[in-house]
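Worksheet for the structure shown next.
One protein chain omitted, others in place.
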Amino acid sequence: MTADRDELIARYRTVRARTEALAAPLVPEDQQLQAMPAASPTKWHRAHTTWFFETFVLAPRGVAPVEPAWAVLFNSYYEAVGPRVARGKRGLLGRPTADEIGRYRLIVDGRVIELLAGADAAALAALAPLIELGLAHEEQHQELIVTDIVAAFAEHPLRPAYRGPIAPAPRQGAAAWLELAGGEVTIGAPADGFAFDNEHPRHRVLLAPYALSTRLVTWAELDAFVDAGGYATPSWWLSDGLDWVRAHHVDAPGYARRDGGRWLVFGPGGEREVGGDEPVLFLSYYEADAIARFLGARLPTEAEWEHAARGPLAGRHGVAWEWTSSAYAPYPGYRAGAGALGEYNGKFMVNQLVLRGGSIATPPGHVRPSYRNFWPPDTRFQLSGLRLARDLEVRR
Amino acid sequence: MTADRDELIARYRTVRARTEALAAPLVPEDQQLQAMPAASPTKWHRAHTTWFFETFVLAPRGVAPVEPAWAVLFNSYYEAVGPRVARGKRGLLGRPTADEIGRYRLIVDGRVIELLAGADAAALAALAPLIELGLAHEEQHQELIVTDIVAAFAEHPLRPAYRGPIAPAPRQGAAAWLELAGGEVTIGAPADGFAFDNEHPRHRVLLAPYALSTRLVTWAELDAFVDAGGYATPSWWLSDGLDWVRAHHVDAPGYARRDGGRWLVFGPGGEREVGGDEPVLFLSYYEADAIARFLGARLPTEAEWEHAARGPLAGRHGVAWEWTSSAYAPYPGYRAGAGALGEYNGKFMVNQLVLRGGSIATPPGHVRPSYRNFWPPDTRFQLSGLRLARDLEVRR
Amino acid sequence: MTADRDELIARYRTVRARTEALAAPLVPEDQQLQAMPAASPTKWHRAHTTWFFETFVLAPRGVAPVEPAWAVLFNSYYEAVGPRVARGKRGLLGRPTADEIGRYRLIVDGRVIELLAGADAAALAALAPLIELGLAHEEQHQELIVTDIVAAFAEHPLRPAYRGPIAPAPRQGAAAWLELAGGEVTIGAPADGFAFDNEHPRHRVLLAPYALSTRLVTWAELDAFVDAGGYATPSWWLSDGLDWVRAHHVDAPGYARRDGGRWLVFGPGGEREVGGDEPVLFLSYYEADAIARFLGARLPTEAEWEHAARGPLAGRHGVAWEWTSSAYAPYPGYRAGAGALGEYNGKFMVNQLVLRGGSIATPPGHVRPSYRNFWPPDTRFQLSGLRLARDLEVRR
Partner (left out) sequence: MTADRDELIARYRTVRARTEALAAPLVPEDQQLQAMPAASPTKWHRAHTTWFFETFVLAPRGVAPVEPAWAVLFNSYYEAVGPRVARGKRGLLGRPTADEIGRYRLIVDGRVIELLAGADAAALAALAPLIELGLAHEEQHQELIVTDIVAAFAEHPLRPAYRGPIAPAPRQGAAAWLELAGGEVTIGAPADGFAFDNEHPRHRVLLAPYALSTRLVTWAELDAFVDAGGYATPSWWLSDGLDWVRAHHVDAPGYARRDGGRWLVFGPGGEREVGGDEPVLFLSYYEADAIARFLGARLPTEAEWEHAARGPLAGRHGVAWEWTSSAYAPYPGYRAGAGALGEYNGKFMVNQLVLRGGSIATPPGHVRPSYRNFWPPDTRFQLSGLRLARDLEVRR
């Protein structure tokens, strides 16, 4: 039990420190920027993740908030918790300052660790899942810190580079098809180990035989799509996708431009030329779906992806989020939790598509086969690409 | 074979005549109205369904169009066929007139029947599925003629009544739960008989045990939702649904208002008071989902619905379209057809939810267990309601 | 007095008949079209002008309306009279039909003429100015019948031609400068003769010496502007104008396109090639202002225009409305009338610019030196052009 406690405290310190490390290269002005309603200022992410611990861990145990008036500022979307600042107006919260938020984080850290350190076994058992949830939540925001500051820097004519602690992506190997027999398979998170509620319940589904590519679609493959006039050819596109392409004059992935024969892409680290075999990034679902169709394939369903990830795909993902063709929906028998935490996932289950895998900005421990990321189909500021799938003939 | 030919010609004449019967009560001015981009003028429906036969039946057989310049006017969305009028501007097509469209229909009818009458067996075999598709397509537009003119009349301060040949809905019986064991079941259209491509391929899915209500949710149940402040209580709503309710100040189903203790609803036939046990109509998906949650249940998936419709639910639907929780997506192994007709269904498979069943405005032969209707979740001008579903405990 | 009465009745019949003559070439479907919120369906113009006589002439004299329920349909903007259909939804009023509106007009005509025929001298004296106002109002709508149906037909891919009773524009003579000494001059309508309230009070203004062109700017001059890249050169444009040009991708006047070396313009009569010395039409204020600046001149003020129109410009205008640089504002000492009719002009005196003169669609008797037309600066569907003005050096 002591080991568990120490481990929990150690993990808490590690995750919380990583957030600050991600923010460290950013001056207060950078941390204030909000490029669009779907992105948030760095400093807001730092404060919101802290508010989460205050609200769901400390407050129920009688610990008064550091600054009660801040609740309205740092509540993201919990209707049950009270009012909040409109999502698109987070960039107008000049106060508290980045520095004050740093102090806020330290104070809350002290209180949480004090709580954990002094908890008896029963209290610790009750606390552990909440802490795990809070840390998983914070890890989600760590990825957003990266994508959101890139979105902000992309708006700056001088294109400043974000230089946080993100490792470069490993090279992809050659493309090959992994063949899977399908049948009745199990997806969803196992009973043990942390998982979000939307990964439950574990359940069985029927899959027809299918194949998945060993690697993500590359910039070289995108070249072929662009050269063939893919962005302007209706037959590759979903109807809504075509409307979107035309309305926004889209002719390349987000943050990307073709300069002669090479692709220049703005991302973490600034603008750089990408090699042809690197995975395409910053794709909307509409583009991913059209590119797959152009390449004679399709997107996988999330069940196909997860089943493969527990088999031959294991260790072959995590470079970019992979759009699936699955709408984000509750698993059979899904129940949202009670109270405010029940709002965590369930209420977003419409108008979004599931992405699987993870990206170079995803915290390492955060990648798992059952993990479900989700975004609306026109989203382009995430580190999102695609992997091809195709049906296999049924062997008789 | 002769019988088939005669049957086909007879069915062609019946369906085509029904369209004109639906339009008959409407003066030329009525037929010009377009209440919103998603709705079309009556006369446009009459012309577009005719253009469909010209383009996909007559033209490939060398029959020149009645008026070549009209192609741009009456193409709905077939990118492969050529340019077209923007959907929201169909109401600006004053010419051809309603009367000219009537003549256009008669000329095309003559040509189609001539073609069918003179076809040899091989030609007839090739023609039959195209005719069937064209008639099924026209039946879809027959329902839209009703919903779209109701949408237009609803905008008129004097609320004119549409008095087309629509039978009143039968009374619903008492509510009860139909229990289904689930397991591995088959859904999708069988190989024989007409079905749209999106109903194929027939395939097997796994279902957990579940129950469906014998009847649709009623105005009396809506009363309870409204009385409990349902439209303003966040916990019942999907996040996008809550945004939608607030942005549009929604506090009742479409075309409905509560006057004292009774509900007055505008629909085919004009405004009338609805009995408490009649099914709620004109609901968006957001409302259907919220009402189901309020009533302690959930929406069925489309597989649950279809499986039940081949069993205990048979004959117990068809009064109102029923929202399911299933996003509109291709069935495993789905292939869109080649050429322009391949655009019929596949390219709409995003951002929409499936509705099952049928309504009082659905042509009788058009209702079948595998039929998939689909609309975006904020749609309220269709004859759409909901049926409750719930999980059954697994019996061990 | 009898002469006056007969004259008034004759004028009533003439004006009312001209409205019907303008609508005569249009089928019921045409009369239903509304291209944009600022334009109205033909049949609405026919009904609204009739409602005006019912409301302001007949009703105060105890004559009940033909159809009381129609008041809400045909009130344009009189807040004091009651509720009304939103301007942009007039195209959704399928009922009453064009034919029913024809009957409505005849009934009201009969009632008005009966009233005039039977009025004693005092009653007639009170009626005459109301009848004059109603007829002047109807003449305004006669011009709108033309511009609004052109706006609707311009949306039709087959571009039907409006063939109403409109005379072609006379040829313009050579360009020359009319020099005017300015000084203290009088503008505004004289006490006798009909004028709208916004033409009063007649008052004195100071003008510096100025010159006006004898003719309107021509398509040949527009050629020079376009060839010089005028639509894309910021220095010619007002800031709001430049934003407007860019947002709407404007590169030619409304309904106009350059095909090789010639201008093709869609207007009354359909699309036709315009001669180089014909006046440019369908210009926004932004374009008129930019073209004047490009040509080394400026737009006149309305006082400059009116003063010239009582002098050397007399008889040299009336082909196209001429944008002035004057914002539409009350004259010194202006008082809006009491009651609903007081809403006729005054409440529109912001965000609009004055146009002077008249067009080929303006009823002949409707052109007078003091007449003030007004539209927002981005308006392009009126028959609007420009005449150049410039400052003259003060001679000492």
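Chains here go by letter, A, B and C, matching the order in which they are written, and residues are numbered from 1 within each.
Please note the rule applied: a residue touches a chain if its C-beta (ideal position, glycine included) is under 8 Å from a C-beta of that chain, and two chains touch if they have at least 3 such contacts.
Keep in mind the model is a prediction, meaning the values are calculated, not measured.
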* From the touch rule at the top of the page, work out which displayed chains the omitted chain touches. => A, C
* Structure fact -> Contact with the hidden chain, among C:Val108, C:Val205, C:Val280 or C:Leu383, goes to C:Val205
* Structure fact -> Contacting the left-out chain: of C:Gly173, C:Gly229, C:Gly311 or C:Pro332, that is C:Pro332
* Structure fact -> Listed in rising order, the subunit A residues that touch the chain left out are 27-33, 35, 43, 69, 72-73, 85, 89, 91-95, 97-98, 152-153, 155-158, 160
* Can you list where subunit C touches the absent chain? -> 77, 79-80, 184, 203-208, 234-235, 237-242, 285-286, 289, 301, 325-327, 329-330, 332-333, 347-351, 353, 377, 391
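Basically, only the chains that are shown with their structure count from here on.
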* To do: Could you find the chain whose CA centre sits the greatest distance from that of subunit B?
  => C
* Asked: Are the two sides of the subunit A and subunit B contact the same residues or different ones, given that same means over half of the numbers occur on both copies?
  -> same
* **Centre-to-centre distance between subunit C and subunit B (centres being mean Cα positions), rounded to whole Å** => 46
* **Rounded Å distance between subunit A and subunit C, as computed from the means of their C-alpha atoms** => 58
* **Shared interface positions of subunit C, touching two or more other chains** => none
